[in-house]
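Structure first, commentary second.
The complex appears here without one of its protein chains, the remainder shown in place.
Letters are used for the chains, namely A and B, taken in the order the chains are written, and counting of residues starts over at 1 for each.
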Amino acid sequence: MSFLSLENLKVAYGKNTVLEDFNLSINKGEFVSLLGPSGCGKTTTLRSIAGFVKSQKGKIMFKGQDFTDVPVHKKHFGFVFQNYALFPHLNVFDNVAFGLKMQKTAESEIKTRVEKMIDLVGLSGFLKRYPAELSGGQQQRVALARALVIEPDLLLLDEPLSNLDAKLRVEMRVEIRNIQQKLGLTTVYVTHDQEECFSISDRVVVMKDGEIEQLDSPEKIYRNPETEFVADFVGFENFFDLFRDGDNFKTAAGDLFYVSSVNLEKNKDKFRASIRPNDIEITRAGGEKKDNSIRGKIKISTFLGEKYQYNVETEYGEFVVNAATEKRIENDVQVNLYFPEEKIILVREE
Amino acid sequence: MNEKGKTLSVFTLIVYFFLIAPLLIITLTAFGESEFLKFPPDSFSVRWFVNVFQTEMFINTFVISLKVAVISTLLALLMGIPASYIISRGNFKHKRLIESFFLSPVLIPQIVFGFSLFNFLIIKLKLPVLSSLLIGHTIFIMPYIIRVISANLENFDYEIEEAAVIFGASPLKTFFIIVLPNISSGVIASFILAFINSFNNVPISVFLTGPGISTLPIQMMSYVEYYFDPTVAALSVLLMLMTTVLMFIIERSLGLNYFVEN
Partner (left out) sequence: MKGKFSYLLFLPAFLFIIFFLVVPILLTMVSTVQVDGGWTLSGYSNFFKDYYLRDIYFRTLKIAGITTILAAFLGFPTSYYISRSAKKYRGIFLVLAVFPLLTSPVVRSFSWMIILGKNGIINDILLALSLVEEPLNLLYTEFSVITGLLYLFLPLMILSLVGVMENIDGELIRAAESLGASKFKAFMKVVFPLSLPGLIIGTSLVFTGSFTAYTTPMLLGGDKTRVLSTLIYENALALFNWEQASLIAAVMIITTFTIVILINYFSDKLNPGGVK
C-alpha cells in the first residue's frame, strides 16, 4: 500500500493554477526527490503535503487515512526549511526540543533525545548558542535535528542546502542520506540541483509546469530520459528529428540511422532524437559516408581542460560535441559526426 | 565631509540654539529663587521643586495622567498588535486601504476629535468623563502602535511561524510563543511612544475633563493663566527628565531610526 499519495490534487493561488490533477505515490522508507526548474511546482507540492498550502480539489492520503484536512500542527511531519526558520529567541537546545515540547514529552526524555540528536548532527557543545551566533551550515544542522528528533512519520525538506557553499552542500547531503537510511525515514526532498538529487534519492520526480515529466530511479532518468525536457535537464543536447524507415530511421535528408531503442510508439513516423555531447565521435571529413553519421563544419572550438568542445554547423542545426582529440580541430574544417546507435535516445516532444 | 560650508555650519548652530535654548532657559528658571519668572535668575533654590510636590492638584492630575496613559496604551496595544499582524501578514485586497484606515486618527485634527468625542460621548451618550478620556486617548495613540509594530513586522521572517505550526503549535499558541517574543522591541518602543504622547496630550483631554478628572498638562495650563511663578518651570524640568529616561529606553530597544522613518 502506498504510504503517501496525492490524488488528483489541484492547487491554485488565486487565478494561478500551479497543480492540476496531480498524482503521486510514495512508499514507506523511500527517499523521493522533486526535481525541476523554478516555478515547476515542486515547492508547492511539498508545501501541500505539509499543509501550508490548501488544495482546492483532490486528496492527500497518508497511511490509508485522508490527511487532506488535518490541521498542520497535528500531522506529525518534520519540515526543514530552505532558510532554516530557526526560532531567533530560543537557543539551539530549545529550538531542537520545540516539537517534543509541543507533544508534551517528559522533560527528562526531551533532554536525552535532544542531546543525542545534536550529537548525531555533530553540534555537541552548541546547546546554549543562539541561531544568530551560528554559521549557515550549523543552522542547517540545527534545523535538521529539530525535524528528526520528533521521529516524524514523514520528513519534508525544501531545498535545505541551497544556501550553503558547494563543499558543505556535498558533505551535508551525504549526512542527510545516511541519517535517513539509518532511521528508515520516508522522505520527500525538493531541489533544483540535479547532481545532489541523483546522488541521494531512491526515486526522482522530474517536474515541469506542474506536471510530472518522469518518475524513475536516478539511473533510469539519467540514461533513458523520456521527454525532451528531461533529456535536456540531465545534460542531453543536440536534438534532431528522425523519421521511420521500415525498421530503421533516416534523417530528413535521408541519411540512414540505426537506433537501439526501446518502447517505440507504433503509430508514429517522426521521432525526436538526442545524444550527449560526450558521446558523439568527431573526425575530419573524408572517405565514404557511413550510417549513423552526418557531415558538418566546425563553427567554434573551445578548450574545456579535459576536452575540447566543438560547435558544429550541420544541415540539421548546430551540434555540440565534446571530444578529447589530441589536437584541436580548427574552425571551418569539415568534419564527420558519428552517433553510436546505443547512445542515441528517442524522446517525447514538448 | 567638506560639503558643508562655514555659513551652513553657523546657520545650523543658530537653529540648534533656537531649539535647545528655550528648554535650558526653563531649566535655569526653575532653580531661581525669586517668585517672578526671571531669567537669568539672581539666586538659586529648589523651592519650586518642593512646591510642585506640595501642590495637590499637580500630584492628583499626575496620577490621573499616568493611569490614563498606561491604560489607554495597554488597550491600544491589545487592539493594535493583532491588527498590525493581520495587516502585515495578510495578502488580501485593499490591504493598503485597511492600513490607512487604522492610521486615520492621525488625519483628524485633535481639537476636532476632542470636541466630537465630547459631543458624542459626554453629551449624547452621557458616558462618564474618565471612560471618555480613556477612549479618546486610546484612539489617538493607536496609529503610533500600529506604525511601529507594522514596521517591526516588515522584517519578520514568517517562516518561523510555519516552523512552529508544523512542529505542533496551534496557530494561536504560535502567536504568543513565537511572534510576540520576536517583536518585543517594537512593543516596548511603541508602548513608550504612545505613553509619552498620551501623557502630554492637550487638545483631546481639554474636552474630556470634569469634576475630579483632569490631566497634568491641562492643570499646568490653567495654573499658568493665574500664577506666573517658576513652579511650572520646575514641573517642566521634572517632566523633561521623565521624557529623557523614556527616550533612553527606546534608544536601547530600537535605535533612533524609528523617528526618522516616521
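Just so we're on the same page, contacts are C-beta pairs under 8 Å (C-beta built on N, C-alpha and C of every residue); 3 or more make two chains touch, one makes a residue touch a chain.
Being a predicted model, the structure only gives us computed values, none of them experimental.
Asks: Which residue among B:F62, B:Y85 or B:F167 touches the omitted chain?
Replies: B:Y85
Asks: Which one, B:W48, B:F62 or B:F113, makes contact with the chain that was left out?
Replies: For the chain that is not drawn, the touching residue is B:F113.
Asks: In the full complex, which bits of chain B touch the chain not displayed? Write them out.
Replies: Output for chain B: 1, 3-5, 8-9, 11-12, 15-16, 18-20, 22-23, 25-26, 29, 36-39, 78-80, 82-83, 85-86, 89-90, 101-102, 104-105, 107-113, 115-121, 123-124, 135-136, 138-139, 142, 165, 171-172, 196, 199-200, 202-203, 206-207, 217, 220-221, 224, 228, 232-233, 236, 239-240, 243-244, 246-247, 251, 256, 259-262.
Rule of thumb we're sticking to: only the chains that are shown with their structure count from here on.
Asks: Which integer distance in Å separates the CA centroid of chain A from that of chain B?
Replies: 56
Asks: Which of the residues in chain B end up touching chain A in this complex?
Replies: On the chain B side, the touching residues are 157, 159-160, 162-171, 178, 181-182.
Asks: Give the list of chain A residues in touch with chain B in this complex.
Replies: Listed in rising order, the residues of chain A that touch chain B are 50-52, 71-79, 81, 83, 85-89, 98-99, 102-103, 146, 150.
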